[in-house]
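Of the protein chains in this complex, all but one are displayed in their positions.
And then subunit A:
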Amino acid sequence: MSSLEAGERERLINDVVKYLLILDQKKIPIKKADINKHVLKESSKAFPHVIREAAKRLEHLFGISLVELEDKHKGSFILVNNLELDKDSYHLTWSEEEECKQGLLIVVLSIIFMSGNVVTDSQLWSALKKFGVDQDQTHEVFGNVKKLITQEWARQCYLELTTLPNTDPPIVEVRWGQRVHQETTKRKILEYVSKIHGIEDVSHWRSQFADVQKSERAEGDQPTTSSQTT
């Protein structure tokens, strides 16, 4: 970093902040390679320092956390809102289409969670049929649902799709994507499912409630990391 002047450093940090804010609008994880290509360019060596400072700035100015994803998405970043979003503090407004999509997403996430955190795609489609959502038909609100689930939400890391090897016809497993774990909790989804069923006490769902408790215990052991740099 000593090779860069302070002014130049500031400019790069600010440009990265703006770049992250803008690209996150599409909800697709932002790659380190793209940040280097489009913003840092010849100063790519400064990435670790710049991204750390950019993360701090996002927290301080907007209340947004920069989170680096793991495993197969390592080297990509998403932005996570630090503010609790509940019905009473609905300061962010989305289009009706987006709100409907979010509703469907919560249904899908619920199906996955209640089935033990993983379902096959055929199981998912069977379950969705009961909600009037069919993979072969264009839905009047959601459009091409197959594309939404297998492409859009997979790219945005709301869902994680894994094709099992040596299966014919191919079996695809569907799990929660990494973004979901940042934006909500198993407990919240269980509460949602309980509410729909008119059940007050979430412990009614034995195995799912045990799952919730296990997750919360595990989270308690680890400090939450808001940003990590490579």
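In this text, a residue touches a chain if its C-beta (ideal position, glycine included) is under 8 Å from a C-beta of that chain, and two chains touch if they have at least 3 such contacts; residues count from 1.
Here is the rule we use: contacts and distances are computed from a predicted model.
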**Complete:** Given "Non-structural maintenance of chromosomes element 1 homolog", "Nucleolar protein 6", "Signal peptidase complex subunit 1" or "V-type proton ATPase subunit e 1-like", the protein name in the UniProt record of the chain not shown would be "Non-structural maintenance of chromosomes element 1 homolog"
**Message:** Considering the complete complex, identify which of A:E10, A:E70, A:E99 or A:D134 is in touch with the unshown chain.
**Reply:** A:E10
**Contact set of subunit A toward the excluded chain (per top definition)** = 10, 14-15, 17-19, 21-23, 25, 39, 60-64, 81-83, 88-89, 91-94
